[in-house]
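With one protein chain held back, the other chains of the complex are shown just where they sit.
Now for subunit A:
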Amino acid sequence: MSMQFGYVSPEQIMKDRADYARKGIARGRSVIVIQYAGGILFAAESPSPSLHKISEIYDRIAFAAVGKYNEFEILRQAGVRLADLRGYSYDRVDVSGRALANVYAQTLGTIFTQDPKPYEVELVVAEVGETTDADQIYRITYDGSVWADSGFSVMGGAAEQVGQYVGEHFTKGASLEGSLRLAVDALGRDTDAPRELATSSLEVAVLDRERPRRRFRRLTGPVLDSLLGRGGSETSPQADSDGSGD
């Protein structure tokens, strides 16, 4: 992009950058962030159990991303640092998702216009409130635009197709099981023929309104199976499958 000769209009430069970023993002699988009665659910198809697309940022705040792993991982770690620093210098209640979304927007906006190459990422910063109405879902795109989504948010390769399916079936205040099934169904509709995703290829987490202090919790293995009604599980859905809120 920097090796052009002669005059190139700013419109063209921005368009080229946007196309480049969009292409990178479209290569990955989708991530769905969706509100349910007890909090906010995050679901993604992930080929690796340890390279997360969904992560905890702070007590009530979580992060989801699609695109280039190393780029959104830098942003995720920076978000954890920022939130921890705020909470340490003020108080834990003073760390807000809105402030974090703002900083991400500024950062991505600056990178988009000034750096040699835009970040090929799209992020969601979600904050669970005391009630469903107080929940916040912010989606931040590669150029620093911010969208406050209500109800649900879909990012990634087939975002439009998957998002449409979620939109058609989304009901406010649905149960965790219902929302999870919808999300997993929708994730499998990124191609013309619907696929059924194996539990092992899912990355699922919730911001659980009822949990004390750190609301983030991953759902894996048997817990996920039983929530999805995929037999063979005796574990209660309340059990924290990995024993920590990482």
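Basically, contacts are C-beta pairs under 8 Å (C-beta built on N, C-alpha and C of every residue); 3 or more make two chains touch, one makes a residue touch a chain; residues count from 1.
Everything that follows uses one rule, which is that contacts and distances are computed from a predicted model.
Visitor: Of the candidate names "Solute-binding protein family 5 domain-containing protein", "Peptide/nickel transport system permease protein", "Cysteine desulfurase" or "Proteasome subunit beta", which one corresponds to the UniProt protein name of the undepicted chain?
Guide: Per the UniProt record, the undisplayed chain of the complex is "Proteasome subunit beta".
Visitor: Quick one: which of A:S9, A:Q114 or A:T131 touches the chain that's been left out?
Guide: Residue touching the absent chain, from the options given: A:Q114.
Visitor: For subunit A, which residues lie in contact with the unshown chain of the complex?
Guide: Given the touch definition above, subunit A has residues 50, 52, 55-57, 73-75, 77-78, 80-82, 84-85, 87-89, 102-104, 106-107, 109-111, 114, 214, 243-246 touching the missing chain.
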